[in-house]
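With one protein chain removed, the remaining protein chains of the complex are shown where they sit.
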């Protein structure tokens, strides 16, 4: 089940998605022990942020919405979390968000110094003004942020894409040109929940991001579409809940996947379960390596 | 339950969405008899089109994907369908798609001549090259198409929006400036399904559009967001399955809604059922008119 | 959504019923009733509606290769994979008395699964018609079910020479038949329905229309405001004979109303 993402080798292709249990070393170590190939931290910014008031999540049958508001302790306070997590042998990707290329470069440099294995640029948070989506929907800005980070660090740079644009392919292509080592897709889909009986939006921030089963087919599309425009690896995210879901992402062209919302449904043990399901699938279908599966739907 | 969309009055706010049972007069009359406030026809173009090969749909628990490929008999052959439908007293909106403003104007003129009550511009089909999304993701092109149709006909002009863009609000604003009488949102979300066991995309067109419960929260967000930028009425579409869903759309700012995928789940009888559920909701909540509900979540 | 989600199944067996008729069997425990159908996806080719000729856990579809998809289907072997969605549509229902089951050509595939359960409720006559003896199939299933077999071929190579509707008229003339169910070419169905009405016998007819979605959204299969995929494929004679379209019009793949 060894998985390769560019120059990196991971013990399996199932990573914890950013923003899910990625704030404390205890949780990240636990996720890794439960069978994940590695973890992506919560997105970390320049300053401590409490995030939005509750309600910050809304659940429904086939997914959820969240508008956490990028709560994080700030990069200065995150060194301890990374070193504890790395000390436990966990493959750790540091996710960062910022307002411009200077912030991103600074954050990436810090993450590298703390010891992460790769850095993931959150260019795509759909519900925080100034960070995320606005930035991630402009090929020029994506190019300049990725380019700056590329200069600033030696570790692999992953660019995480928003699906809330007309053409994900050309934004991913801009990231590749600027030196990204991999594309991560997708972040959540911009959405909102309303309570008719309370006559108001549910999330304190009004807008939030849709994730879970409801976005699986958007994520698959993104991976497939980006794969047509880019030659760097693509990491699939969105609605992965089972080994067969992972297989769909691999077949669509993903080199690895990340799992977020399914952690709410199936608990942190989801990683081991999905890994077993994936092995069973590969055995039944006669695949002996992930490589044989990756992108065959595109051939 | 009388509903007003600009200058138009409809017997209730539940319309059949375009592309669902909107090809034959028999089906449209049936939908109207089952309690719909009116119908929107399948999107009609300049020439007959068979659409894509099957599989053209993919169902899953909380929604479906489709890539019909805009099958339609062509505008020249559609006069009979409209006249039969209108003869039965059905409030009928003619949906049209084209490659440029000339085609749209021609199609709208024909629809007007056939007797439709309004024309809906499909600026948003996510899976047919050249029509739809590409056009609908550019404010300039939307402005020119809507403007041309506005010149060409006297009946109300509705502009249907794609959610596959970074900023729906400014595209809707362009449509309003160009003279649209209402905005319809959303069309389907670009997506795809993969069969891991067959190692290939399921839909013959590879890409398709996501609809149903999975997109309800995207539709609500679109209506709310557009309502902030536009003063013309907004018609909500996406995942409406129950009276409470309608209430959510109204409260978010929709003047009326359209129902598509729920017709597969609950049958054409869904309109009468949803209308009853909506009345029950209004009674329980002490609303005596739709007007009292519309947009209260925005206040 | 309707519980008819796509399943990828492995073909268990391909049976050649006659020189021109194939049956494909596959395991699928979804509950189903005689008259219901599935959408059968031949990867890389197309997806088409097919009646279930076997409704148990090992389902079956039976067809004549007439075009690209049915030809591709006939070239598959055990172990090959196809996609199926459904179980879709309504079914034939037994209303009591002696029943006449009429199958014309591949329409036999749709009615055959009704013969076996119906015999337990009283006498069943099965009238199977085809162009020639080579195109006949499932006679053995009629016989082993304990139903009475009647045959017609256009060329007289087996049974009555002529149309199956001649047999239908004769059997209805006996006065014993209380119910007709039928599937076959629309002309034949139309005539069967007319004869049954003449004798005052209620009938259920399985109608074919071009299908895309199979789930009642695309309107491709519309027949006078009813959807063959969802309200049908089985309709009663009164509705059909009263409709504008039955025996006369259908929709082409682009939705133009054209003669049947």
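Note that the chains are named A, B and C in the order they appear, and that numbering of residues resets to 1 at the start of each chain.
As a working rule, contacts are C-beta pairs under 8 Å (C-beta built on N, C-alpha and C of every residue); 3 or more make two chains touch, one makes a residue touch a chain.
Since the model is a prediction, treat every value here as computed from it, not as a measurement.
S.K.: Among the chains present, which touch the one that was left out?
M.R.: Every shown chain touched by the left-out chain: A.
S.K.: Of the residues A:10, A:36 or A:64, I need the one that contacts the missing chain.
M.R.: A:64
S.K.: Just one of A:30, A:110, A:150 or A:221 touches the chain that is missing; which is it?
M.R.: Once the missing chain is taken into account, the touching residue is A:30.
S.K.: Given the full complex, what residues of chain A touch the hidden partner chain?
M.R.: That gives, for chain A, the contact residues 19-24, 26-27, 29-30, 42, 48-51, 53-64, 66, 68, 71-74, 77, 80, 195, 197-198, 200, 202, 204, 212, 260-261, 263-265, 267-268.
Please note the rule applied: only the chains that are shown with their structure count from here on.
S.K.: Can you figure out the chain closest to the middle, judged by Cα centres?
M.R.: When every chain is reduced to its C-alpha mean, the one closest to the whole-protein mean is B.
S.K.: Could you put a whole-Å number on the gap between the CA centroids of chain A and chain C?
M.R.: Roughly 50 Å separates the two chain centres.
S.K.: Taking each chain's centre as the mean of its CA atoms, how far is chain B from chain C in angstrom?
M.R.: Centres of chain B and chain C (C-alpha means) sit 36 Å apart.
S.K.: Averaged over CA atoms, how far is the centre of chain A from the centre of chain B? Could you give it in whole Å?
M.R.: It comes to 33 Å between the two C-alpha centres.
S.K.: Which positions in chain B are in touch with at least two other chains?
M.R.: Within chain B, residues 60-63, 195, 197, 200 contact more than one other chain.
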